[in-house]
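Apart from one protein chain that is not included, each protein chain of the complex appears where it belongs.
Here the chain labels run A and B in written order, and each chain numbers its own residues starting at 1.
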Amino acid sequence: MTSRLMFRVLAALVAFTVLARIPVGFDVGFKFDSALAVIWAFGLLSLVLLTGYVGQISLCQATFAGVGAYATGLMVAGFHTDYLVAVGVGVAAAFTLGVIVGIPALRLRGITLAIVTLGIALVFDRYVFQDHAFEWFTGGTAGWRVDRATMFGLQMDSSKHLMSAYIVLLALFCVVALLMVNLHDSGAGRRLRAIRDSELSAATMGVNLTRYKLLAFGMSAAIAGLGGSFYPLVAGSVSPQPFWLFTSLQFAAIAVLMGVRYVPAAALGGVFMAVVPDVLTRFGHGTFMGHAYEISYDWFQIAVGVLLIVQLIALPDGVWGDLRARVRHARSAAGAIGGRKVKVA
Amino acid sequence: MTMLRVRDMTVRFGGIVALDGVSLDLNRGEILGMIGPNGAGKTTLFNCISGVIRPDHGSILFETNDLTYAPPHRRAQLGIARTFQNLQLWGSMTVQENLMVPMDALGRRNTFSDALYLPFSAYAERASSERARAILHVLDLGRYARTLAGDLPAGIQRRVEIARALAMRPKLLLLDEPAAGLDAQETAHLAELLHAVRERFHVSMLLVDHDMSLVMRVCDFVYVLDFGKLLARGRPAAIRNDPKVVAAYLGEESKKLTGDVMTVAAARKEEPPLLEVDRLAAGYGGLEVIRDVTLSVRPGEVVACIGANGAGKTTTLRAISGMIHPRAGHVVFAGRDVTGSPAERITKLGLVHIPEGRGLFPTISVEDTLRLVSNSAGHEVDIAPAFQLFPRLRERRRQLVGTLSGGEQQMVALARAILSEPRLVMIDEMSQGLAPTVVRQLFEIVRVFREQGIAVLLVEQFVESALDVADRAYVFEHGTIALSGPAVELRSDRTLVTGSYLGTAADASTIAAANGNGHHIDPALMEVMSVRVPAKVKRALEQRAENEGRPAGAVVVELLGKVDDQ
Partner (left out) sequence: MGAFAAYTIIGLGLGGIFSLAALGIVLIYRTTGVLNFAHGAMGMFSTFVAWQVFYGWSHPFWPTWLATLLAVLAGLIFAAVMGLFLEFAVFRWVRTREPVVKAVITIGVLLALQSAASLIWKNNQYHLPIYLAPQQATFQLAGVPIGANYIVIVIMALGLAFGLGAFLRYTSFGRSMRAVSDSPTSASLWGVPVNKVSAVSWMLGSLVAALAGILITPFINFDTTSLTLLIIDALAAALIGGLVSLPLTVLGGFLLGLLETYPTIWIQSLGFPRLVALLVIIAVLIMRNPRGFAVASK
C-alpha cells in the first residue's frame, strides 16, 4: 500500500465518519434529504466517470437511476426478495441498459451522442416509465410501494429507518468514490482518459475502444443505478417523476457546474441538488415588509440554469476544479515550487 | 524478408477515389519513404494500414497476419505504431502518462484490479513509469515528463508523438509528416534520431514527408503516389531524377532572382513605410511571447520573418492583424494607429492576413468563399480574375473548401488576397505541408503581388526560398528581433540558411521559446528499451536499485546483460 492510497482511504473514512453524523438530530424531512443527496451524488458520480474521465456526453443518467429503482421495486414488491438482492438486480439492469446505450456511442460522440441520449431519456420518461405496456416493470401508475423491506434479514421501514438507509448509502458512496479516484491514476484510468482526449490515437495505440467505451457506459449506468435502487427504500415508493428527462438534464448541468472531472464535486453536487430545493420550499415563504412571498422549486432550476451558463463562461473547469486550482496556485506560490501546471485528479 | 505487404488497396470517399489499387512491400529493418502531391492518398494509405479506415478493396498482410479488417488496437498489439500529421497527443495528460498508455494497454491489466489498486497493478504501474521515464530521457524529453502534453509547443509535441509510438515497442513505425514545422537543423536532428531508432530498436519505418532533405537522407527506398496511384518507386537517388516524379511532384529548380528586384527595392526605399510596428509586446494567458518587436514594411516591398520555432513570428503577425490584443507598443498601418483594433476593421484598411492553417471556411464552396471578399471590399467583387490566375479553382468552384487539398486551399487564400486589392498581405507558413511543386507556384504568386505593388510580410520555415523572394528580412530570436537586413546579405550568411544560427533558440528556458533541438542518444538506455523485460527481472532490479541506492535504469542495463546471456 502506498502512502497515496493510505491517504485516500483515510480521507474516505474521515468523510464517512463526519458525514454520517450530520443528519442526527434533524427532523425526518432533513434525513430524507440527506439520503436523497447521496442518491443524486451517485448519479453525478456516474457522470464523472462517463463524461469526466471518458469524455462521453450523456443526457440520460436519470434514466439509468430510474431503471435501477424500478427493477429494485419490482424485486422487493413483486417477488419479496431481500433488499440487497433487489439492489443487485437493479444495478445489473442498469448496467445492461448502459451497455446497450453504449452501442450507438461506439460510432458517435459529442453533440450527436447528446442527441441520442436525450432521445433515450425522453423515450423512458414518456413511454417506458408511463405506458401501460410496461406495467409489469413499473407497477402501473401507482408504482411499487416499498413500505417494508428486509435487509441483512432486518426489517427496514422506509420512514423509521431513514437513518440506517442513509448510513448504508453513504458507506457505499465512499467506497465507490474511492475506487473512482484510484481508477483515475491507474492504467485503466489512463486508457479511459486517452479515449476522452483523442479516440483516434487511443485506438491506434492499442486501446480497445469497443471494450472500454461499453465498459464505461456500463459502469457509469451501474453507478447511477446503484443510487437509484435505494430510492424505493428511502422514498417508500417509485414513481416516474424523479427520473424524468429534466432530472437527467439537471444531472448533466450540475455535474458540469461542480466540475465534471472531480469525484468530490459529485458529492457537493448531490447535496446541492437535494438540500437546496428543499430548504427553498421549506423556508422560502413568509412575509417580507408586509408582502407575502413564496420561493418555489422553479427558482432552483432557474438558478441551476443561470449558474451553469456563468460557470461555463467564467470557470470552465467547474466550481470544484476552480477551487482546487486556486488552492494549488496559492500553495505553489507560497512554496515557490514554480508555476508549473498541476495534473488533474 | 517482407514484413508488410499491402496489395491492391482501393478507397473511395463518395465519388472521389482516394486510393486506386496501390501495392507496397516493406522489408524488415527498412525505412520506406512515401512522397507525392497533396491529396495523392498518402495519409489515406496510412489510415488503412493503422486501421482507422477500412479499404473498399485490397488486403494488408503484416508478418503472417491478415490485417485487412482488424480493428486498430489489434494492429497495435501486433506491433504497428504511428504518429499523426495533425498532432493527436492526449492533451490533458502529462507527457509521462502519454507514454504509459500504450505500454500498459498492451499488457494484461484489469480495470477492477486497477481501481482496487491491487499489488499487481501497483507493481505494473511502477514498471511502466520507470520505462516511460527512460524513453523520455533517451529522446531528451525528460524535463517535460510532468508537463501536460497540450501545453507543449508543436515541435516538442511532435517528438513526444515519436516517443509515445516507441513506447509501444513497435516492429513497424508509421510516421506521418514528422518534419512538418521543423527548421533545417531540427530536421537534420530528426534524421539522426530515426537512424538511431532503427539501429537500436530494430524498428522498420514507413515515412511520409514533404521535406525532401529528410526523405533523401533516411529512406532506403521511396514510393511516389499521385492521384491515388503508384507513380514510381525506387532508390532515393533514382527517384530524384525520375522525370515523371520531377514533373508531378518535385518541380524544376527555380531560377535565381536577377538584379532588377534589387533596383525596385532600392527605388522604394524613399517612400514612407506602410506598416510600422513599434516595440510591440503580446502573448497568451500568463505567457508573454514577444516583446520589443520593431519592424516596418514599405509599400510594394516583400519582407520575410525567419527564425526558430517559437521565436514569436506568428504571434507578431497575430498582434498586427488584431487576432490578439497587443500588451504594449504600437501598430501603425497606412498612417493610422490600429493598435488593438478589431481584426475586421484592420482588414478593411487593406491588410490581408493569411494565418497558419489558412483561415478558410470548410463548409463553404470555393465560389461563395471568394464572394465573401465583398465584406472587406465594401462592394460586390467580381471573382473572375481569381479563376484566371488559378484555373484549377475554376474546376472546383462548387466544391466545399474543406474537401480541397492543402495546395488548393492555399490557392483560395491567395486568390482572396488578390481579389481584395490589399496594400499589405501577411502570409504565415505558406508552404507548410505542401508539395515542392505547389510551393514553387505559391512563391511565384508572391512575385505577382510584388509586381502589382502589393507589400508582403512573409513568415516562412523554408529560409532559402523566403530569402530568394524577399527584399529584406527580420530574424526572430527569443520573442524579439535579433537581426535585420537586406535579403541578399542575409542569404550569403550560410549559418543562417542552414539553420545553425537559428538553432540557438533551444537554449531558452521557457517552454514557449524552446524549439525542440538536441536529440541526444544514450545507447545504454536505448538497449534497455529494445528488449522485453521479464517481470521477475524487473522485480529483482527494483529490489537491487533500492538496496544500492542507484537509479533503476543503471541496474536494468546490468541485469539485462545477464538475462540476454542466458
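Basically, a residue touches a chain if its C-beta (ideal position, glycine included) is under 8 Å from a C-beta of that chain, and two chains touch if they have at least 3 such contacts.
None of these values were measured; they are calculated from a predicted model.
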Residue, one of B:98, B:128, B:347 or B:410, that touches the chain absent here:
B:347
Full-complex touch with the removed chain, picking from A:74, A:93, A:118 or A:226, is A:118
Of A:13, A:28, A:154 or A:309, the residue in touch with the unshown chain:
A:309
Sites on chain B contacted by the missing partner chain, in the whole complex
47, 52-54, 86, 88, 321-323, 342-344, 347-348, 352-353, 355, 359-364, 368-369, 371-377, 380, 416, 420
Provide the residue numbers of chain A that touch the chain removed from this figure.
57, 59, 104, 106-112, 114-116, 118-120, 122-123, 126-128, 130-133, 198-200, 203, 209, 245-246, 249-250, 252-253, 256, 296, 298-302, 304-309, 312-313, 316
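The definition used in the following text is that only the chains that are shown with their structure count from here on.
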For the complex, give me every residue of chain B touching chain A.
50-52, 71-73, 75-77, 81-82, 84, 88-94, 97, 100-102, 104-107, 109-111, 114-117, 121-122, 124-125, 128, 146-148, 151, 164-165, 168, 286
Give every residue of chain A touching chain B within the complex, in rising order.
1-2, 5, 179-180, 182-183, 186-191, 193-194, 196-198, 200-210, 215, 339-341, 343-344
